[in-house]
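All remarks here apply to the structure that follows.
Note that one protein chain is taken out, while the other chains of the complex remain in position.
On to chain A.
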Amino acid sequence: MAKPVLKIEDLHVAIDGREIIRGLDLTVQGGEVHAIMGPNGTGKSTLAQALMGHPRYEVTKGTVTLDGKDLLAMGVDERSRAGLFLAMQYPSEVSGVKTSDFLRAAINARRGEGNEIPIMQFIRKLDTAMKTLEMPQEMLSRYLNEGFSGGEKKRNEILQMKMLEPRIAILDEIDSGLDIDAIRIVAEGVGSMLTDEFGVLMITHYQRLLNYIRPHFVHVMMNGRIVKSGGPELAERLEAEGYDWLKEELGIELEHEETDTTVSQEA
């Protein structure tokens, strides 16, 4: 299979008529790890949700293609089946739906009728993924994310990613809420999937994650645009110095200044 390519051009996204993403260009290819950093409220999650097709996020301008196909013309589920995955910043809790039943249904949805995954193969695959992520078996019989701790939910997102084998994955603050060991475990879980057929877009506030998954590109988002791109050293500098130097250098005032616009130290 060819390398996946996610291509975003001049993307504008609005929520309730308010423009949040204002002209964003980015290309993510198989084998690449991109990190997006940026102050709170600058539109990182909005970008992720708009790419996935969340109905509240309205794309007002621009194009997005996945492997040359018009992503924006696809429904949410089609985007997923086309190979896009979003690990959410705030995963939903779904009562009554067992994690294992859900995973199997999700896998079968992409394989199609008549080509369902054999149950033993599913169990083996799940078992391996759970071991890699050091997740206890009993989590599978619990309802999807219900009563999961913050960190358990994040692991569950990565578990789903490993099971679904997407071509491009967007990980929205997958490191928040994880303890130090868990960050490493989850990062290794992602890293072990890296091939030419898998590209990653990671949204994060912290350098720590990037120690485990070394990004090829680091982008800084402010006011709905990518204002600076660089290599891993950019993330290191942000971790050490915060965003002020960058704002000054670029002459940017944050429009929706929130309480925490610097990179904080606690995870």
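In this text, a residue touches a chain if its C-beta (ideal position, glycine included) is under 8 Å from a C-beta of that chain, and two chains touch if they have at least 3 such contacts; residues count from 1.
Simple rule for what comes next: contacts and distances are computed from a predicted model.
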{"item": "Chain not displayed: protein name in its UniProt record (\"Iron-sulfur cluster assembly protein SufD\", \"Dihydropyrimidine dehydrogenase\", \"DNA-binding protein\" or \"Radical SAM\")", "value": "\"Iron-sulfur cluster assembly protein SufD\""}
{"item": "Residue, one of A:2, A:105 or A:250, that touches the chain absent here", "value": "A:105"}
{"item": "Which of A:55, A:68 or A:251 contacts the chain that the document leaves out", "value": "A:55"}
{"item": "Chain not shown: contacting residue from A:59, A:72 or A:164", "value": "A:164"}
{"item": "Interface with the unshown chain - residue positions in chain A", "value": "52-55, 75-77, 79-81, 85-86, 88, 91-97, 101-102, 105-106, 109-110, 143, 160, 164"}
